[in-house]
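Every protein chain of the complex appears in place save one, which is left out.
After this line comes subunit A, so read on.
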Amino acid sequence: MTPFHLRNVVAAALCCATIAAVAAPDSGDRYRVTTKMQMAGMSMPGKPVEVCTAHAKPVSEQAIPKDKDCDVQNFRIDGSKASYHIVCTGKNAMTGDGEMETLADGYRGSMKAQVQGQQITMSYEGQRIGGCDYASESPEAMGKAMTAQACEAQLGSIPAYSMYVGPKAACPTYKEKFCANVSRTMGQAEDPAHFAEADRTFAGIAWQAVEACGGGSRATILAKTCARAESGGNLDFVGDFCPDLAPRHCADADPNRSGRFLVQHCADRARTLAAQQCEGRGYTAMQSSPYRAFCGSYATERLRARGSEAGSKGPNGSR
């Protein structure tokens, strides 16, 4: 028997209390469940675990440890005992004969299985150790609590938007809260500085979140932001985010304020200005020049060009 099969059988035994929980009453019984596995003359005891199960008959067809590819046959109840034959197909193929019994303070059961030509005997015993609140302590309730906790924890995280919005959302009931947070965070996105910051911080995912929450697409918002940047003279933003609009600002761009814009988007004017104000001048000699920032941008572009030139010549090109 491969370790995989062994794990499956043990897991199934532990889950039988869970399987019995389908009826989902409000409170339950806490059992300490011990399993034991015997194969090829070896005995492997499992570590006892405590489980909260619904009040239900431990001796029932639902309590038989199995998966979806298993068929239970000849299930018979005789007083507090039951017996059955089980046939599993597919990846975890096996056949087995099992029995189970209700005890005064719990339940027990065993199954002799044939798996890949080997005989395995698995037994389990659940001893009732008290009551429990099935509504909060069942695996299902604990799963729900964990989901709720995770949903709450990520409400402020824009990159986690697919948890809240969309067909595969794990937290659909939190959508309204999440979108309110998105709206709060991205509400000023039409301001160029905020738009650039959002782009920098969250990249495309921020706009996917906004759109998923019904706030419009990045392109729609950007069109408005670009208009604002143009009217406010934020040409660096225009150059970076709406380069198609750049040419109409080349003539009136202030080199002192928009040096990078001029250098990157208005080559003719930048060349003329650089020849007049930058070339041949030392950095330290320009400390009070209004063109210093422009000349810095010009130097950056020149360096970029030198780098491209060196790259095109190969590793030894310019040495």
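The criterion applied here is as follows: contacts are C-beta pairs under 8 Å (C-beta built on N, C-alpha and C of every residue); 3 or more make two chains touch, one makes a residue touch a chain; residues count from 1.
Just so it is clear, contacts and distances are computed from a predicted model.
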Q: Determine which name in "D-alanyl-D-alanine carboxypeptidase (Penicillin-binding protein 5/6)", "NitT/TauT family transport system permease protein", "Threonine dehydrogenase-like Zn-dependent dehydrogenase" or "Hpr(Ser) kinase/phosphatase" the UniProt entry assigns to the undisplayed chain of the complex.
A: "D-alanyl-D-alanine carboxypeptidase (Penicillin-binding protein 5/6)"
Q: Return the single residue from A:S43, A:N74 or A:T284 that touches the missing chain.
A: A:T284
Q. Residue-wise, where is subunit A in contact with the chain that is not depicted?
A. 15, 18-19, 21-22, 138-140, 142-147, 150, 153-154, 157, 159-160, 163, 170, 199-200, 203, 282-284, 287, 292-293, 295-297, 299-300, 302-304, 306-307, 310-311, 315, 317-319
